[in-house]
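For this depiction, one protein chain was excluded, whereas all remaining protein chains were kept in their positions.
Moving on, here comes subunit A:
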Amino acid sequence: MALSETTSLPVPADSVASNGFDIVATYRRFLQEDPDMTMPVAAIESLVVLLSQTEPTTASELMDILAKAVAELKKGVKNSISLSAGCDMFQRFVLRNIQEYGDWEACRRHLVKNGGLFLERAKASRYKIAELGLPFIQDDDTILIHSHSRAVTELLLLAARRHIRFSVFVTESRPTEEGLSSAKTLRDHGIPVRVIVDGAVGWAIQKVDKVFVGAEGVAESGGIINRVGTYQIAVLAKDSNKPLYVVAESHKFVRLFPLSPFDLPDESPAASTFTTEQEDDEIQSSPLLDFTSDNLITALITDIGVLTSSGVSEELIKMWYD
């Protein structure tokens, strides 16, 4: 790895407004420009850009700038769980370095200089996950995946490249219909796919050998926050004794301990209200995320190894309390 090289990212032009820096716009821009970038990494990269444009004079000013930007980002983006994992990790990293070495200026320079490196590593970690998860897929397997996850797709594509023959059920995953794009990617690479509607999972589950899902965020309990529909698939999988594996990068571990989807930041309040009137955009206001508790998950395939759900809290504790 060429660590000495400067690998900072090009700064999106419109994010540098004359009167100040718009972190939300930068974040959106990053996501738009690179479809392979995950939300936590985009958040980290945006914070790096912010650091490169500010000249704090004290360590606490640096932390203050970061805290404000993070708050702004969390407020400005609708679905903030995943990005908050990246923000939390970034803030924690800066704080720890300041505490341990006292040299916050060096820390800032290091982060600014290596902006692009984090992105590369995040992508590399997805490849590492695929390598670790590869033995989970065997010839003749029928796999069920839900919605679209970059990590799951990477794993399945690697398996196909290694000449493992398997077929995949993909759920349509309404209302985003992201399952269709997964199906297209897999089919483009010669993997036989059948798209089913979300309601047909119960019909298909007996034919399925294992279930793979991604995650927006992995909670401290080891449960996951993911596209709506994951929970019901997990319940069905548990009921018919099929293993459910979560494929996710460790930078998605987030310090939340939800017990139900209602403990998550509420993004579609309309979904839990009732009305006697016909509504036009009812489907659009339906929730996008749900929470799947750890007891339904067989194992988490991450870049730091195949973990049971208790491994997640251990990693988080290592980061926050060591």
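Definition applied: contacts are C-beta pairs under 8 Å (C-beta built on N, C-alpha and C of every residue); 3 or more make two chains touch, one makes a residue touch a chain; residues count from 1.
In this section, contacts and distances are computed from a predicted model.
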Expected UniProt protein name for the omitted chain (select from "GD23499", "Translation initiation factor eIF2B subunit beta", "Bardet-Biedl syndrome 2 protein homolog" or "Queuine tRNA-ribosyltransferase accessory subunit 2") would be "Translation initiation factor eIF2B subunit beta"
Checked against the full complex, the residue among A:L66, A:C107 or A:A130 that touches the missing chain is A:C107
Where A:D34, A:E72, A:E267 or A:E315 are the choices, the one touching the absent chain is A:E315
Missing-chain contact among A:I23, A:M37, A:M89 or A:I224 belongs to A:M89
Touching the hidden chain, out of A:S52, A:S125 or A:T153, is A:S125
The missing chain sits against subunit A at residues 1, 3-4, 44, 89-90, 93, 97, 100-101, 103, 106-107, 109-111, 114, 117-118, 121-122, 125, 128, 135-136, 138, 250-251, 253, 299, 303-311, 314-316, 318-319
